[in-house]
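Missing here: one protein chain of the complex. Every other protein chain is in place.
Presenting chain A:
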Amino acid sequence: MSENTTTALDLDELRAIVADALELPKEEVTDEAHFANDLQVDSLMALEIVVHLEKRYGIKVAESEFKELSTLLQVRGLVESKLAGGK
């Protein structure tokens, strides 16, 4: 059995954070909207999201980690694992 645990994250709050960083209405940041293809997120905007996440959740996200993410649900997964792992 895995030792991994996760901390439930308020998805709507996370959506608001991402939407604010991207200057988009919350409704456009759907769970599965692709950051690059659907929301036209470039590298600078991605860094903006990272800074917002780090401030809100007190975590550290490497640029290389965020590059692997392309949807809100994937971001939730990363943040939850960071919170659970205390990183």
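For the reader, a short list of remarks on this structure follows.
The rule is simple: contacts are C-beta pairs under 8 Å (C-beta built on N, C-alpha and C of every residue); 3 or more make two chains touch, one makes a residue touch a chain; residues count from 1.
To be clear about the criterion, contacts and distances are computed from a predicted model.
Per its UniProt record, the hidden chain corresponds to "Beta-ketoacyl synthase-like N-terminal domain-containing protein" from the list "FAD:protein FMN transferase", "Glucose-1-phosphate adenylyltransferase", "ABC-type quaternary amine transporter" or "Beta-ketoacyl synthase-like N-terminal domain-containing protein".
For the options A:L11, A:A36 or A:V51, the residue in contact with the chain missing from this view is A:V51.
For chain A, the residues touching the absent chain in the complete assembly are 22-24, 40, 44, 47-48, 51, 54-55.
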